[in-house]
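Shown next, in structure tokens, is the structure this report addresses.
Missing here is one protein chain; the remaining ones are kept as they sit in the complex.
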Amino acid sequence: MRNIFETEKTKNLIPKIKAFLKEHIYPLETYENINGNFSKIEPTLLQKRDLLKKQGLFGLQLTESEGGLGLTLCEFGQLSEVLAYSPFGHFVFNTQAPDIGNSELLHKYASKELKDRFLAPLQKGEIRSCFSMTEPEFAGSNPTRMGTTAVKDGDDYIINGHKWFTSSADGAAFAVVMAVTNPENPRHQQASQIIVPLDTPGYKFIRNIPIMGHEGDSWASHAEVKYENVRVPQSYLVGPEGSGFKLAQERLGPGRIHHCMRFIGIAQRSFDLMCSYALSRELNSTSRLSDMQFIQGFIAESKAEIDAARLLVLNTANNIDALGASACRDEISAIKFSTANMMLRVVDRAIQTHGALGITSDVLLSYWYAHERASRIYDGADEVHKSALAKNILKNFVSES
Amino acid sequence: MRNIFETEKTKNLIPKIKAFLKEHIYPLETYENINGNFSKIEPTLLQKRDLLKKQGLFGLQLTESEGGLGLTLCEFGQLSEVLAYSPFGHFVFNTQAPDIGNSELLHKYASKELKDRFLAPLQKGEIRSCFSMTEPEFAGSNPTRMGTTAVKDGDDYIINGHKWFTSSADGAAFAVVMAVTNPENPRHQQASQIIVPLDTPGYKFIRNIPIMGHEGDSWASHAEVKYENVRVPQSYLVGPEGSGFKLAQERLGPGRIHHCMRFIGIAQRSFDLMCSYALSRELNSTSRLSDMQFIQGFIAESKAEIDAARLLVLNTANNIDALGASACRDEISAIKFSTANMMLRVVDRAIQTHGALGITSDVLLSYWYAHERASRIYDGADEVHKSALAKNILKNFVSES
Amino acid sequence: MRNIFETEKTKNLIPKIKAFLKEHIYPLETYENINGNFSKIEPTLLQKRDLLKKQGLFGLQLTESEGGLGLTLCEFGQLSEVLAYSPFGHFVFNTQAPDIGNSELLHKYASKELKDRFLAPLQKGEIRSCFSMTEPEFAGSNPTRMGTTAVKDGDDYIINGHKWFTSSADGAAFAVVMAVTNPENPRHQQASQIIVPLDTPGYKFIRNIPIMGHEGDSWASHAEVKYENVRVPQSYLVGPEGSGFKLAQERLGPGRIHHCMRFIGIAQRSFDLMCSYALSRELNSTSRLSDMQFIQGFIAESKAEIDAARLLVLNTANNIDALGASACRDEISAIKFSTANMMLRVVDRAIQTHGALGITSDVLLSYWYAHERASRIYDGADEVHKSALAKNILKNFVSES
Partner (left out) sequence: MRNIFETEKTKNLIPKIKAFLKEHIYPLETYENINGNFSKIEPTLLQKRDLLKKQGLFGLQLTESEGGLGLTLCEFGQLSEVLAYSPFGHFVFNTQAPDIGNSELLHKYASKELKDRFLAPLQKGEIRSCFSMTEPEFAGSNPTRMGTTAVKDGDDYIINGHKWFTSSADGAAFAVVMAVTNPENPRHQQASQIIVPLDTPGYKFIRNIPIMGHEGDSWASHAEVKYENVRVPQSYLVGPEGSGFKLAQERLGPGRIHHCMRFIGIAQRSFDLMCSYALSRELNSTSRLSDMQFIQGFIAESKAEIDAARLLVLNTANNIDALGASACRDEISAIKFSTANMMLRVVDRAIQTHGALGITSDVLLSYWYAHERASRIYDGADEVHKSALAKNILKNFVSES
């Protein structure tokens, strides 16, 4: 399907990215590489970045001032889908969460000093980072309740707190930490975002939380950590004091496009696997799996859902490009839950089509089935988004009626 | 939500159409007018066309050569949504099915003689027409099985056959009849489309088929008819002999955009009714229906589904404009079942939100609930479209793999 | 499927009831009879009661002391399903709502005087009754908010109020009216149930509310009514003052079994129609509709859902028989929403299987599709039941944990 959001740049880049994935990345998708510890495959993946650099494909997310292509969010989203065809795609292209989100944050709000020290090596892929916000003691649906504090002491902050789902903390060089700096302020202006280098004394890595039976490691992990009297200079503050939620909100606009296009990439690759397998699987001498109406139903429904979701997300990205994220709040809420659920339905149908093979790790689908279940929870559970979206929509009705 | 397909023309026209509907059409949506015989409200609706003409809003569907605005299919689709906010909208604007489909057909394929005689008065709204294809004896999922024949006799065809769901036949001036003219041809080249003026001897109106308890009449009806030795000149043939299915296919491209945008209009108005009602309904002294998460879920899910469906349909229309309908076959299949089901889900949620009021004819929703159930059946049942779409998709996989 | 709840009585009665329906009632299910005014077919249906009496099948719901069979609720439920195979079944057997509910109420709580005057002729089928509770101004989800009052004046009550969905008021001899008698009491003890003969001055029939485009009449109608200074003796009170909600609750236990078994009957007959049609409809010379997997999916899912729902409802009835309704509160909540939704899914699949025929009034399905949509709303909307059920379930968890 030709989509209205194609540009010369995306038309040019997408085939190159697809070719690169097919040649260099898909062959790496073995059971061991996908399900084993990430640190084992990581060196191989990092080598692939050199190939990318030679082909001029490294740094797709960079602005022109950063030496990049200056793609719009809507353009980058289209590449983002394709990068997500493989679980390794975004990492190899250095466009993986949470680093891309931290980059966008620092690009917009960090001081020159912080940019030089933290952003520059991040964009070169020399270091990794993490974002430390969620706390086990407080429900994620109410992010303004938070136990972590950053108290001024001389020129420093002293940070204390307990976080989990600090994704990719294992091996990261620094964290962006949400902490209450201004408890006297109104709820939404109490917290700030502060950079904490992870070699700072008092930072304690507790564990990589096992997810669906896997602890994972390195980039592919979700850590529980503690900050015990962690001391960082006040200059490590990102944006003004008390702006933590505002920045988190802002991060979410583009961040959600990244997530959603990744979901669409996963759905599209699952769809392709489903179609290929259905065609190739013989049922008997005269019929194939693809002749079964049940399977045809899976394929048709998936096709309509994927294409509609893609347009909805890209239209949102396009509107963010034109109007800014805050003008697109409803759309940004709507794409998260609808796209995540769509992806999970498509992955599920693809598994069912594969039969017993589908639940094995001989195909990618089972990996996504297990590990993308989180998509309906992180970054706002479905229910939180639905409620927030509805409340916002209803405001328009108040003013109109 | 700003959508990418907006143009200067649609931005200019849509507010005018909305204003016209609010002022002149919504007040007519009473129980009696909506559910009574259409012939009773018809004169009032026809009078509204004069107002439209004064405002330059009549003939929105016409090409520039026909004295119209020359809107693209994608532009017209956006108006079409708004016209569907009221069950009377399309009729008042003379853009109602099946007349708009017959107009497009005759515009493209009819001889000058037929255009002068049938198309011109149709476009002026002086007469109505119908399309006579479905037969009770044969499953609609296999349109190439057909009992109606047109046999040459001198310069005439003699037509015999039994049709039903000849929508709007009651009061129509002519029918476009599908009949087998070339039984010796391959399956898909046996039938032709022939104009039959309905005052021709041998045409027998049997009944308006009761649908959901209503026979309806005039435009708002679905007739069962017989053609018994109906004699029409061979010059009443539309397109070449044996092209009946090809023309029917072609008609379906734009026709499906019309249907789907109408579905989206119904969904959008239902959504608006749901939100307004939820806000206004008190549950007790401190809470309203809109505070209930169940209702918020209805609203949020509906919003995401409507917006995604609209983009999918408009993207398809845009591709038809650019590439022609035959290049967009898959997309055209995909929008039909997905949009119809989406609409019915939204209408259903809106009814549930309204509680007991929702099933009454005091609100529009129950009308749509009952009468739009047909949308998952006519013009290809869901199952037929899903199967066809999947088979087509799988062809690409054959050629690629 | 043999079900565990079969007894000698049900095994004996069910074939007789089925035979009666097939011979005497199914032939009456024409478009005109089903969709026209009930008052037209009513005399014919009343005549059938004489046949029933001759066969000893009239009064199936009566206790032994009332001269009946003394069926348990669980036994009667199994007959109730079969009676619901036709929209006319329950009426002909005089087991129709709301009369059966009023009978159960009066049987348990009315004085001898009231029983003689109102219950006796009701059970003989000589008069009809209605239940007047819902008010348009107050959300049904909170039944304790009510505007209707009954104020004592001498030996009388003077009743004022506005009600709607007083089903079957048209032609009824009396109403059981919910009215606030004790506004000083706690919320749930403010209202009482009082009998109002409908020829009492001050009772105003406003209209039969049009539902899905039909006003209906006689038994098959839902009235909006007013009580303006309606004076009835205080002896017309049913149960003690302030017991209105308690009695309404109690009525709901058996009442919900009646509703749910009726839903199951509708689902079962729709299932039978779906299977018969699928088998009989040819797609081409070698295949039938029943060979299509999509249709097979409809059939298989419906079968599993109907059988599970039946067991759940009968198990609940059996528990009510053994333990009383108040001990089965959760089960009674659970069956309502789950069974109503199941029925609507089955009816919907049956329509889809019938294609264009399915939406016509040439088959019963469209009638149920339209008129049974109400089942998810009346007697507690899905959302109300779900919320209430969950809260109750959670109480057990409180006490256990």
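We just call them A, B and C in the order they show up, numbering each chain from 1.
The definition used in the following text is that a residue touches a chain if its C-beta (ideal position, glycine included) is under 8 Å from a C-beta of that chain, and two chains touch if they have at least 3 such contacts.
Computed from a predicted model, the values in this text were never measured in an experiment.
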Residue among C:5, C:109 or C:378 that touches the chain left out of view: C:5
Chain not shown: contacting residue from A:217, A:272 or A:383: A:383
Touching residue (missing chain; options C:182, C:200 or C:387): C:387
Option from C:139, C:220, C:335 or C:364 whose C-beta touches the chain left out: C:335
Sites on chain A contacted by the missing partner chain, in the whole complex: 31, 34-35, 134, 136, 139-142, 145, 164-165, 209-214, 281-284, 289, 292, 294-295, 351-352, 355-362, 366-367, 369-370, 373-374, 376-378, 381-383, 386-387
Positions on chain C contacted by the hidden chain, ascending: 1-5, 272, 275-276, 278-280, 290, 293, 295-297, 299-301, 303-305, 307-309, 311-312, 315, 318-319, 322-323, 330-331, 333-335, 337-338, 383, 385-387, 389-391, 393-394, 397-398, 401
Missing-chain contacts mapped onto chain B: 292-294, 297
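Criterion: only the chains that are shown with their structure count from here on.
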Farthest chain relative to chain B (centres taken as mean CA coordinates): A
Most centrally placed chain - per-chain CA mean versus overall CA mean: B
Distance from chain B to chain A - Cα centre to Cα centre, in angstrom: 42
Distance from the mean Cα position of chain C to that of chain A, given in whole angstrom: 52
Junction residues of chain B - those touching two or more other chains: 295, 383, 386-387
